[in-house]
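So that we are looking at the same thing, I have put the structure below in structure tokens.
Heads up, one of the protein chains got dropped from this complex, but the rest are sitting where they should.
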Amino acid sequence: MANRITLQITRYHPGHDEKPRLETYEVPLRKEWVVLDALNYIKDYLDGSLSFRWSCRMGVCGSCGMTVNGVPKLTCATFVSDYAPGPVRIEPLKHFPVLRDLVVDTSDFLVKLAKSKPWIIRSVNKSLEEEYLQTPEQLEAYKQFSMCINCMLCYAACPVYGLDPLFSGPAAIALAQRYNMDSRDEGAGKRLDILSHHDGIWACTFVGECTKVCPKNVDPASAIQQYKLTASLEWVKSFVLPRGGQ
Amino acid sequence: MKKRSNEPLLWMLFSAGGVVAALLMPIHLLLFGLAFPLGWLQSPSRDELLILVRHPVARIYLLLLCSLPWFHWAHRFRFTLYDGLQIKHLNELINVFCYGGAVVGTVVAVYFVSQIS
Partner (left out) sequence: MVSPTEYLPKSYRPRVSTYWWLARWAYLKFILREASCVFVAWTVVLTLIGIRALTRGPADYTEFEKWLRQPIPLALNIISFFFVVFHAVTWFDLAPKAMAVRLRGKRLPSVAIATPNYVVWIAISAAVAWILLRG
């Protein structure tokens, strides 16, 4: 294995550059390095102006999502040596406005996430002395969807989100399902009002790329299809049992 | 309560059409589109086919085969036009063409099947 590798990295200085351009850097090729290590090497030794987000460097915070050779990846979980001999192209996460270099504007996702009401909704909350009891089966019902780290790789992979920025997107819907399926939650109806909409779950055409790129195996595509089925059954129920069967 | 979308109906029709198309169309095309014209298998005669299609179960079968898949096409084609050609701004026109077309197709199917005597 050679001991150097070339990286082509997007640089964009708003106000100065009309649009992003690729700049080339050469870094050591260490077999244990992830892409984030290479970026930090560049920032420490070659070009301190390179801007990018990162935090935990171990795949749990969701900060370091970028496009590596055209594929959305967590740069802390992607080995440089997998791309040897290179060059490796590192670009900002797709489908989000680029603020600077590899940093994107995440506000759209945060707004949509909030719309899903990703918290336990109950008519009466238990007091602090009481416990919510949940069996292993009840936990298993939503656990997979709770693994989401909000890294937005799924948004970068989803062509529908790329084409229609109004689409709620994979993670927001998967997280809504996480709470819908939680036995402690009573808010499924409220979430359905918001998400059973042509820009909500119905805009999804089950491309399935979101599930492919998810680093935590959340399987958002499955969450969305399950949600479509639930929404359809609720729709039928609303005709057969008006006023929600009360 | 905010009014929920009626998309579920379209999605359910799409799903029903998809199931019918998946289960029945491969064998129908294999036989009538390839095996019989190419002489791989002996095609049933017109008389034999008429006896088959006159059966009430066969009529319902043909009605399902020629109606539900229209709605499968309509829903999928609508989204292909949105995403493939990026013409979502024409969505009213697209909806009329797709779902209207499916309704017309179903009416034609009902008419043709009713002509079986």
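Going in written order, the chains are labelled A and B, and every chain counts its residues from 1.
As a convention for this text, a contact is a pair of C-beta atoms (placed from the backbone, for glycine too) under 8 Å apart; a residue touches a chain by one contact, two chains touch by 3 or more.
Keep in mind it's a predicted model, so treat the numbers as computed, not measured.
Contacts of the undisplayed chain with the visible chains, over the whole complex, involve A, B.
Against the chain not shown here, chain B presents residues 17-19, 21-34, 36-38, 41-44, 46, 48-50, 52-53, 62, 65-66, 69-70, 72-73, 76-77, 79-80, 84-86, 105, 108-109, 112-113, 115-117. Although one chain is not displayed, chain A still touches it through residues 12, 14-15, 19-20, 70, 95, 97-99, 105, 107-108, 136-137, 140-141, 159, 162-163, 205-209, 212, 219, 221-222, 225-226, 228-229.
Following the convention adopted for this analysis, only the chains that are shown with their structure count from here on.
Distance from the chain A centre to the chain B centre is 37 Å, each centre being the mean of its Cα atoms. Against chain B, in their complex, chain A makes its touches with residues 159-160, 163-164, 189, 192-194, 196-198, 200, 202, 205, 228, 231-232, 234-236, 238.
Only residues 1-2, 4-9, 11-12, 79, 82-83, 86, 88 of chain B touch chain A when the two sit together in their complex.
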